[in-house]
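The other protein chains are all here in position, but one chain of the complex has been omitted.
Showing chain A:
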């Protein structure tokens, strides 16, 4: 799918982020155990994994906050260990826990970052006002960030990571703890950034979030990559689709179960009044409908669906989410 890496003065610029064999240990814990990642410019990579999988550690390595014990990573063609300053010029980071200065107000938080990034006083003020407006924080601009709600603090944190218009954005669980409305707002912001050409590395525990935003997903567990692919490819990995039938009359449950068994490719499951079974033949549903009709069975509900990412996730991580 991807072109062979173009070599420009020794730097690989095919990928915005390219990591190979990253290892990071904390004492006895191996947080990263040989992780490979590749993110093409202008795309969103969803890094998915259960608690303790190593997501934050991976982000911290790629953001130059910690050094890997082994392996190699380049961001925008710059080595995270040998050229951290150049990497920092490209990235914006929103960590898992909001890292705003609680004693400063919203404006001052953004002003500080603007000034640190070399903006003039006037430009930094303008940028702060613009971002506060965009993140719906104008009313709270003069309040100390410590008095913000969790969602407001997250938004300020996200705004802070955008002050320098980074080409690459790391978002470590950006919507954890947000209400559905705020989550949708963050999603919209991410989509707009991507439309403008920003590359995003997003970690999340919400599979629908990865499904919504990420073009490509990497699933990690115990510091290892256990699956990679587009959401559709990952869903296909568990293979079968599932057919669900609810008989209209309870006394027909057994006969419905037999009909489903004739098209099923795996064990038929009966839970209460609902019969489910995996199927793989594309014609299975039509066949089942004809079969039910021929036997004079009527159904209240009949559905064929692809596995949800949650199911894929649970399958891949061995049921431990």
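Remarks
Here is the rule we go by: contacts are C-beta pairs under 8 Å (C-beta built on N, C-alpha and C of every residue); 3 or more make two chains touch, one makes a residue touch a chain; residues count from 1.
Here, contacts and distances are computed from a predicted model.
Protein name for the hidden chain, per its UniProt entry and selected from "Pyruvate ferredoxin oxidoreductase beta subunit", "FeS cluster assembly protein sufD", "Class III extradiol dioxygenase family protein" or "Transport permease protein": "Transport permease protein".
Residue in contact with the omitted chain (choice from A:93, A:207, A:263 or A:279): A:93. In the complete complex, the residue from A:32, A:113 or A:316 that touches the missing chain is A:113.
Touching the missing chain, out of A:23, A:81 or A:104, is residue A:104. Contact with the omitted chain, checked across A:23, A:144, A:178 or A:236, is made by A:144. Although one chain is not drawn, its touching partners on chain A can still be listed: residues 60, 63-65, 85-86, 88-89, 91-93, 95, 97-105, 108, 112-113, 115-118, 144, 146, 160-161, 164.
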